[in-house]
Structures are given as C-alpha cells and as structure tokens.
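Removed from the display is one protein chain of the complex; every other protein chain stays in position.
Take a look at subunit A:
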Amino acid sequence: MTERTALIASSHGLHARPASLFTQAVAKSGAKVTIAKAEGKAVNAASILGVISLGIENGDTVTLSTDSAEATSVLDDLVGMLERDLDAE
C-alpha cells in the first residue's frame, strides 16, 4: 500500500467540475485508488458521488492510497492534479 498526501488547491474545493476531472483521471489510470480526508473514511477515488460526499474544501489535506504496481507514477499524477487550481483551468 502506497500513500501520498495532497493539499487541495481548487478554489471551491473538490466539488463539481474539479471532482469530475479528478475522478475521470483516476478511472483512466486503471489503478484502484482511495481518497480520505484527515482521519475520515476512505472512498473509491474513481467515484464522483463518493468524492463529493467527502465535502473536500480548498486547503484541506487528503490522503491517496493504492496497491497498484505503478503506485508512484499514478499517485504523482493525481497529487499534481489536486495541487493545481482545477477551477481556473
């Protein structure tokens, strides 16, 4: 299990469009990834409803985890994405 943390940069948090872009990127990676807030429950990071239900805001720290063989490159890409302001793109 590989874990990485990311600081959410999107100005309105991980809602709506940023959540949709992020979950699509997870689905495309083919890896099974979970996302969790601080001490909270981990949800399937490819699920837009799961991600939205966490209510992740701008400035929150989240933890991504995966067992994927390409864990490092998959998580690097996803963390990079979360640390950009997706609302502005």
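Note that contacts are C-beta pairs under 8 Å (C-beta built on N, C-alpha and C of every residue); 3 or more make two chains touch, one makes a residue touch a chain; residues count from 1.
By our rule, contacts and distances are computed from a predicted model.
A chain of this complex does not appear here, and its UniProt-recorded name among "Gfo/Idh/MocA family oxidoreductase", "PBP superfamily domain-containing protein", "Cytochrome C and Quinol oxidase polypeptide I" or "Phosphoenolpyruvate-protein phosphotransferase" is "Phosphoenolpyruvate-protein phosphotransferase".
Looking at A:5, A:53 or A:72, the residue that reaches the missing chain in the full complex is A:53.
Remark: the residues of subunit A touching the chain excluded from display are 12, 15-16, 20, 23-24, 43-44, 46-50, 52-53, 55.
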